[in-house]
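Questions regarding the structure given below will be posed in turn.
Here we show just some of the chains, and they stay where they sit in the whole.
Chain IDs A and B follow the sequence of writing; residue 1 opens each chain.
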Amino acid sequence: MKISVKPDAKLMKKIEAIIRTSKFEEVYEALAEIGIPFMSTYDVKGFGLEHGSSQVYRGTSYNVGFIPRTKIELIATDDQVDPVVSTILKIATTGKVGDGKIFIMDLEEVIRIRTGEIGEMAL
Amino acid sequence: MSQELFVINNVWMMVSIFLVFVMHLGFATLESGLARSKNTVNILFKNSMMPPIGLLMYALWGFSLMYPGADFAGKVFGFSGWGINLPEGGETSSYNAGYTFWTDFLFQGMFAATCATIVSGAVAERIKLATFLVFSVVFVGLCYPIVGMWKWGGGFLNTLSTPFYDFAGSTIVHSVGGWGALAGILLLGPRIGKYVNGKIKPIPGHSIPMATIGVFILWLGWFGFNGGSVLSAAPGAVSRVLVMTSLAAAAGAVGGCLFSYLLFKTGDFTMVLNGILAGLVGITAGADQMGVVDSVIIGLVAGSLVVVAVTVFDKLKVDDPVGALSVHLVCGIWGTLAVGFFGNLAGTPQLISQLIGIGAVGGFTFAFAFVLWWVLKMTMGLRVSEREEMEGLDIHEHKMHAYPDINSPGYEMSMPEKEEVLEADLPKRAPITA
């Protein structure tokens, strides 16, 4: 089997968003509403300006440094990027330090494993 | 009455104390297993403070309120003085043929602490720690012993022409806890995310194994709770109570299992666990008055009832994370009524007395607890902030996680402590040196 990786298939983007874990459900629902209920997510530890809340264990307080965050990974076509990003910004922004970041990257190719479809068809 | 019998009886009662004590471990594991991991330390904290609070309040004045003795008892209130003072002959059989004064105190004190523990589970995952501790102190220190006196201390429920009957406390202990819990839940409201847009969203507990351990330990503890309530080691009576208790628990499991299978078409394990507890609560009021068939029926009904109750409370948006109302309140009432339907005492007069008892205890306790919760709401506040609830009570009330290092390699890292950063404090980037 030969998968042709076309250099011109640059119409897809990979969007990664690191958001507050407590915002995930809302973000998911908002994305679903604009027709993007497809993604993969996992938990990450975020190190940034906001530090983890201080903890106490047997009388000594300490700081674990990181904050639990959820990372969303999403493949979208070029024209979906704008609505996706603005939806995330709309929902996940609290205005307090620690809201997270969105990264956008080029994607060369995407393949749907079930069918072998490639490109936009595979989304 | 031989000295030997006194010693045996006392040994038996001490064993019962141990069993009632382990019920607190059972409640601790059950309740924390049925809550989310982010609130686990909080729940364990509360459950660990219940035996201490219960025992100390009981030592301060609770024991004298609940068992004031013939001279001091009134119909609705009695009090025989502060503290616990060894009476003349309190260490001999002249105090009681079944136990010493100390044994008496400790057995009853362990009982007292259970009723507050019941409340703890029902208001879990959103109540302020300090508020709950204050509530427990007052509830165990005043409400429970006053109500308890009505029946076990010789009060008016005990002197009805057909006395209200509650062998080991379906009403006096379990329903009392349940009413206290109900009042709390009503004033607290449901957990965030439980009822959204009119839909029920289940919030599963974080560890079914822990909940299971809890139920086994509670069953074990019930052998002392009911078996010890015979107040002596009388072989026939005690062993009969143990058998009826076990059969009701067994039937409760089967009831919960089958009935929930009929309804939900799946082996809903939480309903098996609830069924066991339901059977135990149900048999508690009449464990010494029932026969084999009675006990099995009581257990079966309790096990089915709890399935319905859980569903109904959820429909009514009464959010009870551990099902304490369904188990302790509903089945407590069922068990108390069952004394009027089954067993040696069955009959209309008894049924009426049971209704009186249920009504009197329920009315007083609910009112007491409601006012108490309300006063606390106005003063200390009942509920943690939304943020605390979302992020978990553990990290906010205790600055601690229940399972710190699962999948957390970087966890042990400690860094210069910092409170939440203000925009103004944001550090300038350090220059990069290659």
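Just so we're on the same page, a residue touches a chain if its C-beta (ideal position, glycine included) is under 8 Å from a C-beta of that chain, and two chains touch if they have at least 3 such contacts.
Remember, it's a predicted structure, so these values are computed and weren't measured experimentally.
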item: Chain composition of the complete assembly in this structure file; value: A x3, B x3
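Basically, only the chains that are shown with their structure count from here on.
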item: Between chain A and chain B, centroid-to-centroid distance (C-alpha), Å; value: 44
item: Of chain B, residues touching chain A in the complex; value: 390-391, 395-396, 398-401, 408, 410-411, 413-423, 426-427
item: Interface residues, chain A side, partner chain B - complex; value: 22, 45, 49-51, 53-57, 61-66, 96-97
